[in-house]
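All protein chains but one are shown at their positions in the complex.
Letters are used for the chains, namely A and B, taken in the order the chains are written, and counting of residues starts over at 1 for each.
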Amino acid sequence: MALTGLEIYKLLPQTNCKECSFPTCLAFAMKLAAKQAELKACPYVSEESKAKLEAASAPPIRLVEIAGDDGKLAVGNETVLFRHEKTFFHRPGLFLRVKDSLPAEEIKKQVAAADAFKADYVGIPLTLDGYAIEAASGDPAAFAGAVKAVRAASKKPLILLTSKPDVAKAWLEAASGTRPLLHAADASNWEAMAEVAKAAKVPLVARAETLDDLATLTQSLTKAGLEDLVLDPGVKGPKDSLEKLTTLRRLAIKKNFRPLGFPIITFPGAGGKADDVLLAAEHIAKYAGFIVLDTFDPASLYGLLVLRQNIYTDPQKPIQVQPGMYEINNPKDDSPVLVTTNFSITYFAIANEVEGSGWPAWLVVTDAEGMSVLTAWAAGKFDSERIAKAVKTVGVEGKVKHRKVIIPGHVAVLSGELEGDLPGWTIMVGPREAVDIGAFLKAMWVN
Amino acid sequence: MAVEIPKEKWSGTVREVTLGATREQGGTRTRTLTVGGETAMPHHAFEGSFPHPPALALEVRDRKPTDWSPLLLQAWGAAMDDPAAWAKAAEQAGAELIFLTLSATLADGKANTAANARAVVRKVLEATGLPLAVIGPGQAEIDNELIVAAAEEGKGERLLIGTCEDKNYRTIVAGALANDHVVQSKTPMDVNLSKQLVILIHDMGLPLERIIMDPTTGALGYGIEYGYSVMERLRLAALQGDSMTQQPLIVTPGEEGWKVKEAKVGEGVPAAWGDWNRRALNWEALTANALIYAGADIIVLRHPETLRRLRGVVDALMAA
Partner (left out) sequence: MANHKVTLLPANQTVEVPTGSLVAEAIQRAGLDIAQPCGGQGRCGRCAVFVKGDGARRRSTLRLSAEDIESGFALACQTVIEGDLTVSIPDQERIERRLVTDKTAKSIEVPFPYDQNLQGVRAFRVYLPEPSFQDNKDDLTRLEIALAGAGYPEAEVPLALVRRLGSVVRESDWSPWVVLEAETWNRPHGPARLIDIATDPIEPVALAIDIGTTTVSAYLVDLITGEVLGSSAEYNGQIHCGEDVISRIIYAGRDGGLAELSHRVRETIAELLVRLEKRTGVSPDHIYKATVAGNTTMAHLFLGLPPTSIRLAPFIPTVNMPVPIMAHDIDLGINPLASVDCLPGVASYVGSDITAGVLACGLSETGQLTLFIDVGTNGEIVLGTHDWQVTCACSAGPAFEGAGVVNGMRATEGAIEEVWVNSGTFEPTWRVIGGGKPRGLCGSGLISLLAELFVTGVIDRGGNVKLDLDTPRVRQGDHGPEYVIAWAGETSTGGDITLTKVDVDNLLRAKAAIFAGFSVLATSVGVRLEDVQQVLVGGSFGKYINVEKAIQIGLLPDLPWDRFKFLGNTAILGTYRALLSRDERDRLRHIARGMTYLELSADNSFYDAFTAALFLPHTEIARFPSVASIWEREAGLTPAGGAA
């Protein structure tokens, strides 16, 4: 069970020596409780305390890492069922399935096209995480050729899909120098697969339809000396996925059930008649570690990657809206321009008030690191320079024919400086409270 | 080995709320819609009961919107010129609830009127036997005027009326009390605010069986994670027995999803975004889909194709 900050504090030396870089032992203890610090930073903790604290902090889901020629992916190490409880840490990898039955050139072409996919989301580059090569041909030479073809076109990590140990062995040789994920061991082949995986030092997927069988299998594999395992519970549609993946996550986190404390791999395309895009989306939100897609379509991949980014955002950070320009009530070139910060509550207060007032308006939201107007101003995150930069970069100049901008009443003090930073603009000081915006515009906004 | 499957036992239940009234019940609807009643986290059918599937609604406006994506205009065609025809088309597309939104202005740019609101509500009620939601443009004064009129016009039909917000709820709640309707309690992405508005509305004497919460969600890529977590937290609180969070949840991914650039615009966007039509449909569907797993009870959509795709998900989740 997780310990509270105070419980951890009682196990620490309580000398406030500051050598851990935190100002007090209690501050360090609270960071430990939040898993934002490591116990080894304390040079004076007793062996007895260390044992207690380490037992309480072992990750319930093993972190499994794979690597390509360039680029790594680590999944697992999750600690909660719902993202608001802390955060989801390791984004699931999205892989594209490639069949070895295609000619090498065709594989190269497909992979190169998919590998070139790169979308930008609020400055974060979104790409595929790797390729899952499937033994569809039945020809060991073709397998090896396919691996080489993919490696020629991409340096991303690989998943190798075969249930035949000899094929797996040949593949792993072709993939040497990387750390692919081998899929999969099942009740019939596990001993041989375990040997292959162990020799190549790669993580291995355990596949079984029921959780009983899956636990039996992982225990056998663990006994055989494998530590890095991934689970394939063979999910079908949305309902089956939700039940199995929720139960697996719960067993790991709430029951600390070691045999099933591993990341999960899913194949949304294997869901029969289910909509594979929506099923992949479910797997992103609900607990998959690796997701193998059957088709490459930017129109769905972009959305899935954005969803993954959203679900894995740290919810402890202040809720922010994206900085930029927001249109309210279909503004025209003579509509007022208002400035505020990107703290969501501030934004909503202003946006709702303006919307409710019926005034069409342009709302320029500055990047104030998610702080409210006064807090941001106090912390220097909502100053003249930042406001001027926002007004100049969001494109409002091209949208309005006037040059008047309304700043929140709480930062009236900035108006002088802002006149200097925004030459040609008239700075109007708006009300302090959002609720007065309607009345303010009525009285002050003259076209 | 036999794995002992952990099951959660919750003390709380989501309230059941019924929309629409049949002739026997004092209205004219041919069917009613009941949502809520869940006893476990969303679609954990393995440990709780889910008496009602999430309901799929389609948004219909009192006049053809000027700011909707061309893809939506294509999908609905001429039906959009007449709210009655649009509502009929929505029913045919599989909607279980018509979500009628009233505009702030009339086609001539003048403020919308109570008389127009009455006429539109009457028309739509006559065109379809489905339960109806009537939602104002979100501007306090106009909302109060239009929605009170709509509430009177639809007396006895057990409409869902809104928007109730923390700064403006008393008039609309009074309209619901007087005419036997259900209200939508809308708050901006915050667990506490959601709960507070339910308390305020309930304090006016409206039974909790007549309140549906709209937690506001945000579109995929535009803050959906906040709404998603707010919904999960509300549902957890509800199941833990916190009475004021036990209202069914209504969400509007149609509006949210189609408002953003990814769905609305086909030109001047990065090539990596892919085919516009498929992307736009995915945007609405992915937004809606995520909210189903967060506990949405009523999902208001805009595109009939999205409704079709979501129906597949709902059917699969509710399958025995």
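The definition used in the following text is that contacts are C-beta pairs under 8 Å (C-beta built on N, C-alpha and C of every residue); 3 or more make two chains touch, one makes a residue touch a chain.
All values reported here derive from a predicted model rather than from experimental measurement.
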| item | value |
| --- | --- |
| Sole residue of B:47, B:166 or B:275 that reaches the chain not shown, by the stated touch rule | B:166 |
| Which of B:45, B:200 or B:318 contacts the chain that the document leaves out | B:200 |
| Contact residue for the chain not shown (choose from A:315, A:358, A:408 or A:430) | A:315 |
| For chain A, the residues touching the chain missing from this view | 4-7, 9, 14, 16, 23-24, 26-27, 30, 33, 315-319, 345, 369, 371, 374-375, 377-381, 413, 433, 435-436 |
| Residue numbers in chain B that touch the chain omitted from display | 166-167, 170, 190-193, 195-197, 199-200, 202-203, 207-209, 242-244 |
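In this text, only the chains that are shown with their structure count from here on.
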| item | value |
| --- | --- |
| Chain centre separation in whole Å, for chain B relative to chain A (CA means) | 28 |
| Contact set on chain A toward chain B in their complex | 82-84, 117-121, 211-212, 215-216, 219, 237-239, 242-243, 246-247, 250-251, 254-255, 257, 259-260, 273-275, 277-278, 281-282, 285-286, 297-304, 306-307, 309-311, 313, 315, 319, 321-322, 329-330, 344-345, 348, 352, 355-358, 435 |
| Partner chain A, residues of chain B touching it in the complex | 1-6, 43-46, 66-67, 104, 138-140, 142, 165, 167-168, 188-190, 220-226, 228-229, 232-233, 236, 262, 270-276, 278-279, 282-283, 285-286, 289-290, 293, 309, 312-313, 316-317, 319 |
